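Every protein chain of the complex appears in place save one, which is left out.
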Amino acid sequence: MFAKILIANRGEIAVRVARACKEMGITPVAIYSDADRTALHVAHAYEAYRVGGPESRESYLNIPNILAACRESGAEAVHPGYGFLAENADFAQACADAGVAFIGPSANAIRAMGNKLAARAAMKKAGVPTVPGSDVPVTDAREAARLAREIGYPVLLKAAAGGGGKGMRVVRTDAEFEAALKLTTGEAKAAFGDASVYIEKFIERPKHIEIQVMADAHGNVVTYGERECSMQRRYQKVIEEAPSPIVTPQMRASLSDAARKAAIAVGYTGAGTVEFIVDSERRFFFLEMNTRLQVEHPVTEMVYGVDLVKQQIEVAGGAALTVQQSDVVPRGHAIEMRVYAEDPAHGFLPSIGTIKRLVLPQGPGVRNENGVYEGYEIPIYYDPMLGKLVVYADTREDAIQRARRALREYRCEPVRTNVDFLLWALNEPAFVDGSYDTKHIEAHFDPSQLHQRDEEVELAAIAAAIAAFDYRSTVRYATLDESKDGAWRRAARADATKRWSR
Amino acid sequence: MFAKILIANRGEIAVRVARACKEMGITPVAIYSDADRTALHVAHAYEAYRVGGPESRESYLNIPNILAACRESGAEAVHPGYGFLAENADFAQACADAGVAFIGPSANAIRAMGNKLAARAAMKKAGVPTVPGSDVPVTDAREAARLAREIGYPVLLKAAAGGGGKGMRVVRTDAEFEAALKLTTGEAKAAFGDASVYIEKFIERPKHIEIQVMADAHGNVVTYGERECSMQRRYQKVIEEAPSPIVTPQMRASLSDAARKAAIAVGYTGAGTVEFIVDSERRFFFLEMNTRLQVEHPVTEMVYGVDLVKQQIEVAGGAALTVQQSDVVPRGHAIEMRVYAEDPAHGFLPSIGTIKRLVLPQGPGVRNENGVYEGYEIPIYYDPMLGKLVVYADTREDAIQRARRALREYRCEPVRTNVDFLLWALNEPAFVDGSYDTKHIEAHFDPSQLHQRDEEVELAAIAAAIAAFDYRSTVRYATLDESKDGAWRRAARADATKRWSR
Amino acid sequence: MKFYVRVDGTERVLHVSRDGAVYRVDVDGRVLNVDARNFGDKDAFSLLIDRKSYLVEAAPVKPERGVYFARVLGRHYDVEVLDELLVAVRDAERAREHTGAFTLRAPMPGLVVQVRVTPGARVSVGEAVVVMEAMKMRNELASEVAGVVTSVAVAEGDKVDSQTPLVTIERE
Partner (left out) sequence: MKFYVRVDGTERVLHVSRDGAVYRVDVDGRVLNVDARNFGDKDAFSLLIDRKSYLVEAAPVKPERGVYFARVLGRHYDVEVLDELLVAVRDAERAREHTGAFTLRAPMPGLVVQVRVTPGARVSVGEAVVVMEAMKMRNELASEVAGVVTSVAVAEGDKVDSQTPLVTIERE
């Protein structure tokens, strides 16, 4: 096993991996940008190396500096987390070349799944159901339209090098095709450096269901059931759960079998996730494979009683999986909520500043995976996710109730968070009955729904009035007025037709 | 099911029960003493009633006031938690008489287990192994000594009305008997109002292992395996775990069978715990039955995937248990650590004051059950337990590593806690190999063992020097000296033979 | 003290007085005795109102403009709390506001990725005029008024600080 692991990431996932290392007796090494000297992940590591400026490309995407930190620290392995370099085949290769174990699949496996069109082909060959569509890039609009009619409109134009909802466009008629093809190829070229696009049948209001895979270097592959991740906003997952409310044991077996085939087809090792899109008739199709740990891995850990990060590390160290597929049995239900510093009442604008007060939910079945702490100033350079709140309970119904209870305990001030938006989502009838799909938020969310009960609104008024009373009892306008924007000054500035009574 | 439950307790267990109520859609009602208006459990409840002065007997033991709060609030049930009135048969009876459901067993079952001698007799009759000893109270020293010789010295003199380590005395020779009997009966009379004492074989260096029982009003009894609670200081449990490292499946079956018989023998309903004492040959004997929820119930919940508080409430509401004994299967390992405001370096003196900073451990497999919050002033009237830190992992070894990791994340300042003492206990070889017994702490703990590595001690020196540097850079002695006890004043007061160099 | 309190578009008139830990709060004529205690810090309150218990947060954000926030049962509320003076100021400012220029400002530090208008363009209320990227998210910034763009202060690719003026629109 490794004695020292460099964690090539930041935020909650870097803390998650550091905790796993410490529990395994491995020295966790952090890297940090100039914006992150006092980030939580640095304090959780036993060693820390600066790798560059605050912009990601200067630091967390800076392969030479990260490899230099590996050399200097003597780290024997690199854990890439998710995002940043986690699915970068060149980085995986560079680690291998430098004699450092990459805790993830081989560069070849990453590449095989990185190109969506190549992945489609490999999956078809392996007998994994794929969405009806083209097997080669489309370049000619007329030919593409012919194919689209064959598949049936609407169709999706997708960049072969895209993924995660980026580089796609829905086409609903022949007439739209020429313009759509031009735009999508242009964007694909600009965003991914590869203009190839292809056609897939567009599935309306689908569910997103994925299978957790773990493979060792000795040919053993185990799957840990499914996660449902259909509660999405702009292709970003908001709430994930395991098991899926709509997956039957038979469907789980079929999905798991497909995922296992997918992993074997590309010679996969380590933790990976095979994402499927599920249509209204519960047919499922391969969407993509994420060749790394998922953000939402905790729900699987809680339901299957497994530590995926520890298992990743063990497998990367050459250990054979000791768990048998027949031992993999789900118990209970888990729900993960992504807590963001953003304002759902105002277009989900990111919220920045210093967290003056952070009180996390506690008690039975509550797990917090956070990348922030009380007193921390949220930097503007990175993802605004503060952390993940994960709950576990015996049944889905209990887990939902527990999730609501936990969210109400959450306190993060004065930074605005999406906690009330998460409460809204958990209360949606389509979430409660499990019928929700990836378009639910887009179709149903309106900021006016964030506040529901008159009693609570009145209480907000009372609480704010008491705060104002206390404030006015200790601070005088005379003081206020010394500020640039004091009330008296503004009163004087304004051409006030003074109305002292209303 | 109940619409409203009054929680006749305070601290972490009151918060625990309030969370369960909220998750079940039940209104939790708190009671509070004058010292507890801003206690955490009040803020977690939806309603709160003052029941008296700060001393427990004025408030949390004040049956008339608590029943008045039930009436006024319209609560249909009372959850007594543990401690205070939880094992008070008169309170259970008073609730029943007032038409309020007592969430616990009947007053008769509490009484049957409350008198140790009566309980011994009932257990013997039910075929539950008991410690060899007398079946009736002993009053004559000569007769008692004869019995002691028969059983074999050393023996234990125990108050029939005692429990939890109170009212007992070891006797090792005939010569000690007369004085010991006099003292123990005197103390028993004073402490419990009942002078009856009896003799039991004294088991040296035993283990303490207990079985969780849950019984409904329809004759169904389920057991949820064992907890080992042998890490004790002055008969107070410090660390508990499930499963026990020394219990085999066969032994578990025997213990569970004995516990089930014990529960059936007294017509038990609700959650209860049958405590056993285990000798060095792994023979086990009935010790006592705790007729309420245990402090350490979370370890069972995590290993068996059950919510004992919710099940208590359901059963008290008349529901039949739906779980079958065959479905009760342990998974993984859980360890609970009791975090106290006390100073292990100085005789475990309680530490009081305001918690200015509270950072709880987080991450995978960590559960916090706390009764305090940042900014809370610990009152002097109650138990100094701040809360419980519970960890869960796949294996015992991983759980121990996780417990260490979590304890190192714990921050509670400036209140002194026993966190370093817990770290000491977890690192004890006898804990790690599972051989520890209830006398371990007494036999092995010395405050000098709290600090272990030179590097850490040096770091403490460096950190304190930096704090002193910062302090001295901002605060001048001139200021300091205005205080009553300023350095200059003391320097002047002292007949200082000034030695400016050393 | 008399406050005009607006939450979610509804204004209430509250009179608040205090006797020790108990605040007497008159809400549109209904009187409540609120036992309010700071809970760990001055922004959090444990409230007992007629035996009902609430843990809430409330604090000034920009008190000199009457901006407060409250959080109740996990939900965040932007609350406007005005006293007589601030009501007068607001009314005066409102009178001015319906004429003159509106300046769209950056709500957070970030990168301008798109400017959708040029001087002379006519925009409507809620029309997105600038797209900014901050914290890996793209955010569309909309005009709060209808009118004609008089000036554009930034270009695509500019890094801007919070409150930097981006576009000025003359009301019409």
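Note that the chains take the letters A, B and C in the order they are written out, and that residue 1 is the start of every chain.
Here is the rule we use: a contact is a pair of C-beta atoms (placed from the backbone, for glycine too) under 8 Å apart; a residue touches a chain by one contact, two chains touch by 3 or more.
Here the structure is a predicted model, which is why all the values come from computation and not from measurement.
**Student:** Could you tell me which displayed chains border the chain that was left out of the figure?
**Tutor:** A, B
**Student:** Using the definition of touch stated at the top, determine which of B:320, B:349 or B:443 touches the missing chain.
**Tutor:** Candidates B:320, B:349 or B:443; residue touching the omitted chain: B:349.
**Student:** In the full complex, which of B:178, B:257 or B:383 touches the chain missing from this view?
**Tutor:** Final answer for the missing-chain contact: B:383.
**Student:** Which residue from B:71, B:283, B:357 or B:439 sits in contact with the chain not drawn here?
**Tutor:** In the complete complex, the chain left out is touched by residue B:357.
**Student:** Would you mind spotting which of A:49, A:268 or A:392 touches the chain that isn't drawn?
**Tutor:** Only one listed residue reaches the unshown chain, and that is A:49.
**Student:** Among B:252, B:416 or B:440, choose the residue that contacts the chain missing from this document, as touch is defined above.
**Tutor:** Within the whole complex, the residue contacting the unshown chain is B:416.
**Student:** Could you please point out the subunit A residues that touch the chain left off the display?
**Tutor:** These residues touch the chain not displayed: 30, 37-38, 42-49, 72-73, 373-376.
**Student:** Tell me which stretches of subunit B touch the chain missing from the display.
**Tutor:** 341-342, 345, 347-352, 357, 380-384, 404, 407-411, 413-414, 416-417, 419-420, 423, 448, 450-452, 456-473, 475, 477, 480, 483, 485-487, 490-491, 494-500, 502
Definition applied: only the chains that are shown with their structure count from here on.
**Student:** Counting only Cα atoms for the centres, state how far subunit A is from subunit C in Å.
**Tutor:** Roughly 30 Å separates the two chain centres.
**Student:** How many Å are there between the centre of subunit A and the centre of subunit B, using C-alpha atoms for each centre?
**Tutor:** Distance between chain centres, rounded to whole Å: 40 Å.
**Student:** Centroid from C-alpha atoms only, then distance subunit B to subunit C, rounded to Å. What do you get?
**Tutor:** 49
**Student:** Among the residues of subunit B, pick out those that touch two or more other chains and give their numbers.
**Tutor:** Correct list: 373-374.
**Student:** Pull out every residue in subunit C that's touching 2 or more other chains.
**Tutor:** 41, in rising order.
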